[in-house]
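Omission of a single protein chain aside, the complex is shown with its protein chains in their original locations.
To keep things simple, chains are lettered A, B and C as they appear, and every chain counts its residues starting from 1.
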Amino acid sequence: MTIENLQENLIEDFSFFDDWTQKYEYMIELSKTLDKMDESLKNDENLIKGCQSKVWLNADFKDGKINFIADSEAIITKGIIAILLMVFNNKTPDEIIKSDVSFIEKIGLKEHLSPNRANGLYSMIKQIKFYAIAYNKK
Amino acid sequence: MTIENLQENLIEDFSFFDDWTQKYEYMIELSKTLDKMDESLKNDENLIKGCQSKVWLNADFKDGKINFIADSEAIITKGIIAILLMVFNNKTPDEIIKSDVSFIEKIGLKEHLSPNRANGLYSMIKQIKFYAIAYNKK
Amino acid sequence: MKFDVKNIREDFPILKKQINGKQLIYFDNAATSQTPTCVINSISDYYNNYNSNIHRGVHSLSEEATEAYEKARGKIQIHFNAKHKEEVIFTSGTTHSINIVSNGFLDLMGEDDEIIVSGLEHHSNIVPWQMMCEKTNSKLKVIPLDKNGELDLKEFKNLVSKKTKLVFLNHVSNALGIINPIEEIIQISHSYNALVLIDGAQSAAHFKIDLQKLNVDFFTASAHKLCGPTGVGFLYGKKELLEKIEPFMGGGEMISDVTFEKTTYAEIPHKFEAGTPNISGVIAFGVALDYMNTLGFENIRQYEDKLLKYATEKLKEIDGLIIYGDVKNKTSVISFNISGIHSYDIGSILDKYGVAVRTGQHCAQPIMDHFDIPGTVRVSLSFINTFEEIDILQEAIIKAKSMLS
Partner (left out) sequence: MKFDVKNIREDFPILKKQINGKQLIYFDNAATSQTPTCVINSISDYYNNYNSNIHRGVHSLSEEATEAYEKARGKIQIHFNAKHKEEVIFTSGTTHSINIVSNGFLDLMGEDDEIIVSGLEHHSNIVPWQMMCEKTNSKLKVIPLDKNGELDLKEFKNLVSKKTKLVFLNHVSNALGIINPIEEIIQISHSYNALVLIDGAQSAAHFKIDLQKLNVDFFTASAHKLCGPTGVGFLYGKKELLEKIEPFMGGGEMISDVTFEKTTYAEIPHKFEAGTPNISGVIAFGVALDYMNTLGFENIRQYEDKLLKYATEKLKEIDGLIIYGDVKNKTSVISFNISGIHSYDIGSILDKYGVAVRTGQHCAQPIMDHFDIPGTVRVSLSFINTFEEIDILQEAIIKAKSMLS
């Protein structure tokens, strides 16, 4: 599926929730579906700076696609990471570079993605795009 | 005459003026009555800091009284200096220390005596009081 | 006097705000206080009626603005009981104030000199001193915390010596709310001729401070934590010390004479107030202090103590909730975690219930390291809060907990 399709699916999924509690419960569920990140990958290099809840993001480039693995100490953050990886994992650098991230707003999770540094997700998206640009040059 | 009497006289004098032009003209007249300050006394030591128009103040202590001589580059400032010296010149330190300076406000010249450093008169009064305290200890 | 919180809340329009469809409950008072209408109006009034640059103008507007600005200085002097008006320096806030002092001593510190910091500090009272030590090779020593988070005074007595030049600590810890024994620390420090800087950012809003009685050498606070506006604070320093130390910034207002060969600095306070200051902010700061004095600091203190006691009891009812710094001598802050749950998660969910708390390290990473935790949820109370709000907080925490575990 293209990034766009995946985003549309997510927007639709989330549109069924009546209130924020359902949405948050779903995110908490999603957080449990994340692939486990090896402790050795939770190093300073993979740490995303300026987050209240630590976020680690690792990227591998294989067969033209980027393989992301990520984790966080906070479960809601982890839920959003799960959403982001559902969209961006195993995509080509080019696809990622061209993608739009406004779906997050449409899902209604904007508050977690503001440039407010309390939260590392904004930096995480920047970092995902950064990897894409880096690998695109290779 | 006591400082208080002198102040009352001044307040009365000024109360006859209908508007500020008369008042200012009178001050300009008064400025011309000031004793000439010797150029040698216009030194850094006698310079009052923080004034837009330079103000110099010299004090001598003779027969238990303080002899002030002062000058300024600006004529309005000089007018006010004349008023101040009419009141404070040739008085004992004790009289000066105990005196009140609110007559300036009553004359309607408050704007020239604010702690606003554009104008050195506030500092000049401080300096007059400072000399009085210093000589009082002798 | 009855402390009528309902009436007082009317002075704070922001308290009517809805957050996520819920009534705002503001428990982030330690980060910044809310602003009463009179303070907001004083700012509009300034710009509508007498906005002008100060200190150098001959015209009436400038006189008016200068007078209001200097009157604010007088208010700060009187409220904090400084001996001289010129001992009050206006700054852009506590951080700026502390940097003035740490920079001011650069030339007076050598590699044999030591400075002591408490382990209970905000980054603003750590980093400037680290920068200073790096430049001067003087040594930074740290008063350790005991297991409850209180300063270990015995250890302080071991650390302090004739080599100690400066001791700096906050009056109240922003992360835990603990009140430090500053009287004792000032006394001991002075017996070694060490100077003391007290960071009052978290204390000035909660009790009246008497600088002369404390006999402290430097003191600072920020207006935005005292019902005042952002971008303004003050540094108090004893006259002879302020006269001795180097100015921090060069510029207009802080000089008395400038040639390209040589510049002489103006007298205090102007020596430290380079450039156009935050004029409207300083004036509003004075109004904010007036407002708080009208309520009465004794009344504020008593009411906040009751709130703190009630909130502590209420939160302790929650299973698995751990309060850090739960000691006798504290004010208005409850810093906690719920075992197994990250503070960020709790904060995010409380926000959904309209409850504003702060989470994370609270700019006090060493304290978090002490407890070996990534952060806490911090509920910081003030006189604008009510007992009902605390009940809602308790409920919301319980709901968050059940959602997250």
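Things to note:
FYI, contacts are C-beta pairs under 8 Å (C-beta built on N, C-alpha and C of every residue); 3 or more make two chains touch, one makes a residue touch a chain.
Small disclaimer: the values here were computed from a predicted structure and weren't measured.
Here one chain is not drawn; of C:H122, C:H206, C:H270 or C:K330, the residue touching it is C:H122. When the missing chain is restored to the complex, the residue among C:L61, C:L108 or C:L153 that touches it is C:L61. In the full complex, subunit C touches the hidden chain at residues 13-14, 17, 19-20, 24, 26, 28, 31-32, 34-35, 39-40, 43-44, 47-53, 56-62, 92-96, 98-99, 102, 117, 119, 122-124, 126-131, 140, 142, 222, 224, 229-232, 247-255, 257-260, 263, 274-281, 344, 347-348, 350-351, 355-360, 363, 365-366, 369. Contact residues of subunit A toward the unshown chain are 49-50, 52, 111, 114-119. By the touch criterion stated above, the residues of subunit B touching the omitted chain are 20-21, 24-25, 28, 52-54, 73-77, 111-112, 118-119.
The working rule: only the chains that are shown with their structure count from here on.
Arrangement of the chains shown, judged by which pairs touch: a linear chain-to-chain path with two open ends. Centre-to-centre separation between subunit A and subunit B, using Cα means, comes to 75 Å. The mean-CA centres of subunit A and subunit C are about 37 angstrom from one another, to the nearest whole unit.
Contacts with at least two other chains are made by no residue of subunit B. Shared contact sites, meaning residues of subunit C that touch two or more other chains, are absent.
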